[in-house]
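Below is a structure I'd like to ask you about.
All protein chains but one are shown in place.
Chains here go by letter, A, B and C, matching the order in which they are written, and residues are numbered from 1 within each.
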Amino acid sequence: MEGFQFKTQLKVRYSEIDGQKIVFNAHYMTYLDIAISEYYSKGLQLDYVFADGIFDFVLAKSTLEYKQPARLNDVLDLWCRTVKIGRTSFVNEFVITRTEELDPLVKAEIIYVSIDPKTLKPQPMPELVRNRIEQFECDVDF
Amino acid sequence: MEGFQFKTQLKVRYSEIDGQKIVFNAHYMTYLDIAISEYYSKGLQLDYVFADGIFDFVLAKSTLEYKQPARLNDVLDLWCRTVKIGRTSFVNEFVITRTEELDPLVKAEIIYVSIDPKTLKPQPMPELVRNRIEQFECDVDF
Amino acid sequence: MEGFQFKTQLKVRYSEIDGQKIVFNAHYMTYLDIAISEYYSKGLQLDYVFADGIFDFVLAKSTLEYKQPARLNDVLDLWCRTVKIGRTSFVNEFVITRTEELDPLVKAEIIYVSIDPKTLKPQPMPELVRNRIEQFECDVDF
Partner (left out) sequence: MEGFQFKTQLKVRYSEIDGQKIVFNAHYMTYLDIAISEYYSKGLQLDYVFADGIFDFVLAKSTLEYKQPARLNDVLDLWCRTVKIGRTSFVNEFVITRTEELDPLVKAEIIYVSIDPKTLKPQPMPELVRNRIEQFECDVDF
């Protein structure tokens, strides 16, 4: 996917399809949560900032466009990148496709807020997280 | 809630809270699905259009703003109203509050597409559904 | 239901049905979790023992028999009673029926272990919880 440095994969579970035999809409939010978790873990390799209690984040706003439904046993690519970093908030873009296909099933943008993991209150994004993202997302002009 | 003719209620389940002891974000999509279902059933009293296979709908776009987290055993009011009706698409607004409180936990807007339940393809919104909504949402200028 | 002092109710959600248009099996475990929570809260009125951190419990063993499937919008009665109290473990029986029907959809037995909420280690069941259950379950010979 043009402009994306990271993707992760999953297979649609039987428990995730509904009476129309398509993925129930709420599960796409779970898929995006998996994508952002793996982006920070496998992509940015920042597991230690969560383990050390330096950084965490919560959702402020999510916008999802549902283009086509995913179905049972579909293997999905979840593309994720950071497109904007503010002082305490940052924005990620996501595209979900079937593996090896380019046609998006879902396109999404989520605004997150950086929080202090102890108090759960907003805090400025740590400099090291910001630097790591800027280095990783070499195509993005922040 | 000013301008809303309909609300339904639910109690946050233990299965819906996450490791931060707040409702996991994906469950808000399930809550909104409950709200729109009850809006059509108990509000508009249109169960028969679904039973008769005249009308159904799918999500095209969802936008949610997460203002404050809901917690275990919170009793929530789910407010729902239609704010726009196009030829095949329509837009609903939602507000989630704790019961008897006005402060929104979540605000949402969802664009739906009217489909033919047999083919799952878009179809113009049936006249009787459109009329029923216009009559019910007396405060909205469509 | 003969011998049961407590039931609670819920309506099957669209998010809970699967591609066969019946409730996906895992959701019955969530239903039983709702039943035991409400049994302790509304039945035994023991909310304060959880709030005070005196008592909590975890699952040791669950046995469910699936007699008939529940379907979309079914209103279910969840019957719950304690049938055995050991030193640190106790056993609850559950029956799920459609409201106003006696024919069980699901029958279940769950063995729980009493834990210290701080350490999450097994602890003897507090005397006041045991006494309250024995008083409530007047038909059961413990």
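Here is the rule we use: contacts are C-beta pairs under 8 Å (C-beta built on N, C-alpha and C of every residue); 3 or more make two chains touch, one makes a residue touch a chain.
This one's a predicted model, so the numbers in the text were calculated from it and none came from an experiment.
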{"item": "Candidates C:Val75, C:Leu102 or C:Leu120 - the one touching the absent chain", "value": "C:Leu120"}
{"item": "Per the touch definition above, residue among A:Gln5, A:Thr30, A:Thr63 or A:Ser89 touching the missing chain", "value": "A:Thr30"}
{"item": "Absent-chain contact - pick from C:Leu59, C:Val75 or C:Leu102", "value": "C:Leu59"}
{"item": "Missing-chain contacts mapped onto chain B", "value": "14-15, 17-19, 21, 24, 26, 72"}
{"item": "Absent chain, residues of chain A that touch it", "value": "13-15, 30, 33-34, 37, 73"}
{"item": "Touch residues of chain C, complete complex, unshown partner", "value": "20, 24-30, 33, 58-66, 69, 120"}
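Keep in mind that, in the parts below, only the chains that are shown with their structure count from here on.
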{"item": "Centre-of-Cα separation between chain C and chain B, whole angstrom", "value": "30"}
{"item": "Interface hub residues of chain C, defined as touching at least two other chains", "value": "14-15"}
